[in-house]
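For this view, one protein chain was removed and the others were kept in their places.
Right after this comes chain A.
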Amino acid sequence: MLTYIIRRLIGAFAMLVVISMVTFGIFYVVPQWAGATPEAMASRYVGRAATPETVHLVAERLGFYDPVVVQYGNFVKGIFAGAQYDYGAGVEHCPAPCFGYSFITGQPVWPDLLDRLPVTFSLAIGAAIIWVIAGVSVGVLSALRRGSFFDRLTMGTALAGVSLPIFFTGMISLVVFSYGLGWTPPGGAWTDFSANPAEWAYNLLLPWITLAFLFAATYARLTRAGMLETMGEDYIRTARAKGLRERQVVVKHGLRATLTPILTLFGIDFGLLIGGAILTETTYTLPGLGQYAILAIRTQDMPQVMGVVLVAAMFVVVASLIVDLLYAVVDPRVRLS
């Protein structure tokens, strides 16, 4: 068990290193290969009006003339130890974890990311709770009543759920529930949980349901397929032969085995969502990481984009690490291998 944990931790760490290299490569090295000069990159920091001398100076101070390896080293050092930016006019200290400064606002990227994290996190957590409960229970029920009206209705809906893009369902629900019926606030409403939990939930209700619908559909289909398979297993027959009540056979023996593989999927989905529920946040104009990423890309704010990408990747890696560890708890056979 301990070696398993250590192996997974090392794996996760290696993954993060690779991701940071790739990200760094995409944003700093590839542009240079493509012909961007250090001056051109530095000019993004100082604006178009600067004289060539200033640009040259800034490029030098930002280290754009250094070999790539040194640049990457400085970048990593910034994340762990913080960095000093010398603009000539003054020295800015960027505390760890330093993802650099935004081209546009001149603000350090990290505090911005921290600001937006709670929004995305709230969105993801609420949606996840809804989709897991709804998806799994619908999946179980339709597996138990295969071929029934309920089964066909829910599986038809689920098919729609997986195939309809979120901006479509999102728009429709906004039009119907916010603008039409006035039940929920239109997009853009965000209240901090600590400020007013009820309002926090009320504002997020529609995004939660829309996002959950998409995922619940997948989970319902997976749970149904899994249950159909599991309930035919020999150990289910054993459980019945013991005289266990059918409800317990389904939950304790059937569902227990069905949920284990779904756990992996959940970890990855959840990690991805924290990384940025881009479409949902854009549709409902929620000030989360996904929206931040979109804005950053539109304004070509490289340090911002890179910051989001790295943080998102980190969440995916951490989530799948947690799932791997949980898996060992849930499936005893994993501990051996």
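The rule we apply is simple: a residue touches a chain if its C-beta (ideal position, glycine included) is under 8 Å from a C-beta of that chain, and two chains touch if they have at least 3 such contacts; residues count from 1.
Criterion: contacts and distances are computed from a predicted model.
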{"item": "Undisplayed chain, where the name is taken from the UniProt record, one of \"Zn-ribbon domain-containing OB-fold protein\", \"4Fe-4S dicluster domain-containing protein\", \"Cytochrome c oxidase subunit 2\" or \"Peptide ABC transporter ATP-binding protein\"", "value": "\"Peptide ABC transporter ATP-binding protein\""}
{"item": "Residue touching the undisplayed chain, where the options are A:Leu244, A:Leu272, A:Ile297 or A:Val318", "value": "A:Leu244"}
{"item": "Touching residue (missing chain; options A:Leu141, A:Ala189, A:Ala257 or A:Ile274)", "value": "A:Ala257"}
{"item": "Absent-chain interface as seen on chain A, which is shown", "value": "233-235, 237-246, 252-253, 256-257, 260, 330-333, 336"}
